[in-house]
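Here the complex is missing one protein chain, while the rest keep their positions.
Per-chain residue numbering starts at 1, and chain names A and B are given in the order in which the chains are listed.
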Amino acid sequence: MDVSLEKIRKAFPETVALQEASFAARTGEVHALLGENGAGKTTLMNVLAGLYRPDAGTIWVGGRRREWRSPADAIAAGIGMVHQHFKLVPSLRVSENLLLGTRGAWAGRREVARLRALAREAGLRVDLDAPVWQLSMGERQKVELLRLLWRDARVLILDEPTSVLTPQEGEALLGTLRALARAGRTVIVISHKLDEVLRYADRVTVMRSGRAVATLAAGEATARDLASLMVGHVPPPAVRPGAAPGPEVLVVDRLSVPGDRRALAVRDVSLTVRAGEIVGLAGVAGNGQRELAEAVAGLRPIVAGRLRIGGRSLEGASVRDRLASGLAFIPEDRQRVGLVGDLTAAENLILKRYHRPPICRRGLLDPRAIRAHAEEALRRFGVTVPPRAPVRTLSGGTLQRLLVARELGENPRVIVALSPTRGLDVRATALVHHALQEAARSGVAVLVISEDLDELLALADRLAVMHEGRISAVLARSQFDRSRIGYLMAGGAA
Amino acid sequence: MTGHLLLLWLASAVVAGTPLIFASVGELIAERSGVLNLGVEGMMLVGAVSGFMAAVHTRDLFVAVLAAMGAAAALSLLHAVLTVTFRTDQAVTGLALTLLGAGLSSFLGKGYVGIPAPVTFRPVALPGLSQLPLLGPVLFRQDVLVYASYLLVGAAWAFLAWTRAGLALRAAGEDASTVDALGLNVAAIRYAGVLTGGALAGLAGAYLSLAYTPTWTDNMTAGQGWIAVALVIFATWNPLRAAAGAYLFGGVEALGFRIQAVGGTVPSYFLRMLPYVFTLAVLLVVTARSRRPAVPAALGRPYFREERYG
Partner (left out) sequence: MIHVERRAPLRPPVAAVVRLAGVAAALLLGGLFLAATGHPPVAAYRDMVSGALGSPYAVQQTLVKAVPLALTGLGVALAFHAGLWNIGAEGQLAMGACLSSWAALTLRWPGWALLPLMAGLGLLGGAAWALIPAVPRALFGTNEIITTLLLNYVALLWVDYLVFGPWADPHAFSFPYSRPFPEAARLPLLPGTQVHLGALCVPALALGISVLLRSTRWGYEIRVTGSSPEAARYAGMPVRRTVVGVLVASGAIAGLAGMIEVSGVIGRIQQGISPGYGYAAIIIAWLARLAPWATVAVAVGFAAVLNGEFALQTSGVPAALASILQALILFSVLTSEFFIAHRVVLRRKRREAWVPQEVPAEP
């Protein structure tokens, strides 16, 4: 089924997400929608899928002009979307999730049988009775695909589908998608990964700043062409100067950490980070990376093993003690954990030092000292923020730069950064990378944990791979090999 | 002799627990759809006074019960409009409704204080079942509303576990944006949950003024609405466990009366404290043992479709 969007405009209170964006996809093709973070790709597809109402513009489906009052209309018309954040209720079972929203009164034993058959046909292996929270990301994605197929979607939209998969799982998925397209559906894939797109797509549409700037057949385009279309200019290649690393600063020795549900999330993990080096930790989300970072930061208990920073043993130490030993932690959730939304930027910048002089004397906070510290930190890292606004009104990029400014401003010995550039646009990402590299150059030990393999390959001196709570291998820069790393991420032997 | 006392106590435990069953099952349904309703106390009061007034004027118990449920549902409609459509803070709105309900019931019930109810629910022994040993006199020689409460617990459990509508309700309380993306009307589901909770709270109130006491006094619920809210947590949002908890609390309350009846010398005030203290203790134990007991994940948070991911 052919679909097209004509001159769509969509504004939100803080930003204009889409300005006169037009897009068209044909039956039988795999069409990639390419752009950097923030270009408007997801927003545009959300309009097509009925989640957002366009302020202006038209939607054409199968040659007819359509208007959606809600996602239900779009679903009924045969449009199905698999989002980046899966639309699955974790506490319900797979079958319950699939039955949600369908017609019928009872729990549907017959439908479940039909689902099993459909899954078998499409080659999607998944346990229908398992609660969703037990499933891996790859399995959850299969459930989402199964749902679309069951609703007989003719147009399949997938938002960054390979971001939660290992490279091998990603290849398998893309193969499935191509088969579905050839069988007569329309497949649209939202992505920011250039190389991947060139390998599987029939056509590519590039978006930038809320508009579609070009549509090319995959054979006609090169990676450089697409990159320059995405950012408006050719980005310089990432430079990574070699450095001789110093003494060990962060030592994790046979650490075991419990997860949220009884079982161990981190098993017997050992890792060292030296002064002046950047160590990357790669892995598919949910393999214990977050728990490891939280354990190092003191937000999660350690049940076995040792943790040392600068030689000091800190397994049982409080968060304050770890901060005093020179630890800085950039958490995943910058809005709720890293920063306090209701406070101003200056008040956020003193979060790690509010209890010590010069900020605090005898229980009282010194406003001049707070202001002075804020001005110094903002100037040092080149961040500008409105002085009296509560921090929750700021954009993601500014928030992250504020967070980095604060953490680095404490002149730490070791930084643990968890998904530091998630959701940021190219410029903000580059600034954060630059700050981390600067820190390493000045002798700080940096541990970057990220799901973005490209980011780690560009930044890291050494790369560790984590799978099911264990470190499967640690590779030096000369050994970096994408497919080997992908194999390790999926659980292959070192 | 003690066997007889025991049976009496158990039977009165069932009676005392019945309004708690209505109120807690209702609140449970509302909360599983994602809306916290702290106005239960006010809705119970409104139900109690409306049912009583209707009974006095029409002398028809059926009409009285309908009036009670309707009045409380109307109050809960206000809660739904404010919290679901206008996305106000659910806790503050609920507290304001309790205040409004208490004030309204006080005002409306002014002329009816102290009047004995002209018609009340009387126990009806179920043929056959009431002859069973132990269970018979305790469970099956009760009034019609108690039997209705048994059916309600079963129906609520079946609804939540086996029907697709129940599935939709549960999902709306866990992850509203997913439910919306799947084409269901989250607002309609939550309205239904809140209104059901309100109607059942009204039924609980009617039980108090038409079967339990039966009369109307100012603030006659004395916090049972709050005990019902606590019960929902204790029951981990499961109707069967809510019933067990309700009877447990009914038992404690009835115990107080029994002790007095046997001539115990404990001042009545301390006995009346028992249900509240017991509720507190249970709540403490439940939360001490498991950090997050099956709370509907979306409870208390209003849903806004065009919310953007942070």
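Quick notes on this one:
In this text, a contact is a pair of C-beta atoms (placed from the backbone, for glycine too) under 8 Å apart; a residue touches a chain by one contact, two chains touch by 3 or more.
Given the structure is predicted, the values throughout are model-derived calculations rather than measurements.
Touch with the chain omitted from the figure is made, among B:Ser33, B:Ser50 or B:Thr93, by B:Thr93.
Among A:Leu281, A:Ala295 or A:Leu339, the one in contact with the hidden chain is A:Leu339. Screening B:Leu82, B:Leu160 or B:Ala199 for touch with the missing chain picks out B:Leu82. Interface residues of subunit A facing the missing partner chain: 11-19, 37-43, 53, 55-56, 69, 209-210, 297-299, 318-320, 322-323, 329, 331, 333, 336-343, 347, 351-352, 354-355, 360, 363-365, 367, 395-397, 423, 425.
In the full complex, subunit B contacts the hidden chain through residues 38, 78, 82, 85-89, 91-93, 95-97, 99-100, 102-104, 106-107, 110, 222-223, 226-227, 229-230, 233, 267, 269-270, 272-273, 276-277, 279-280, 283-284, 287-288, 291, 304, 306, 308-309.
In this section, only the chains that are shown with their structure count from here on.
Centres computed as Cα averages put subunit A at a distance of 44 Å from subunit B. Within the complex formed with subunit B, the residues of subunit A that make contact are 12, 51-52, 70-72, 75-76, 81, 83, 85, 87-92, 96-97, 99-102, 104-108, 335, 396. Every residue of subunit B that touches subunit A in the complex is listed here, in rising order: 161-165, 167-168, 170-171, 174-175, 177-185, 297, 305-306, 308-310.
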